[in-house]
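Apart from one protein chain that is not included, each protein chain of the complex appears where it belongs.
Presenting chain A:
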Amino acid sequence: MSDTRPDDIKAMSFERALEELEQIVQRLESGEVELEQSIAIYERGAALRKHCETRLKDAELKVEKIVFGPDGRPQAEPADLDTPG
């Protein structure tokens, strides 16, 4: 499925997207939205939901360690820590 999220949602933080999604749900549940508008709102809600889910699905623990290159600049390398599990 191609990504149909509007650009403003793509740039949105998870927190704001989740808040707006919940506001949309409340508005729709209130039943006070006109039919055409309610479809537009639903579509936006679905895009927000997808945005949130993508962000949640992407979650992965990746641990890197700062080391200093020959130029003295910090760079990252995979950390070889004796992490449990």
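Observations on the structure shown:
Operating definition for what follows: a residue touches a chain if its C-beta (ideal position, glycine included) is under 8 Å from a C-beta of that chain, and two chains touch if they have at least 3 such contacts; residues count from 1.
The criterion applied here is as follows: contacts and distances are computed from a predicted model.
Entry comment: the absent subunit's protein name, as recorded by UniProt, is "Exodeoxyribonuclease 7 large subunit", drawn from "Methyl-galactoside transport system permease protein", "Exodeoxyribonuclease 7 large subunit", "Protein FixA" or "Protein FixC". Contact residues of chain A toward the unshown chain are 13-15, 18, 21-22, 24-25, 28-29, 31, 33, 35, 38-39, 42, 45-46, 49, 52-53, 55-56, 59-66, 74-76, 79, 81-85.
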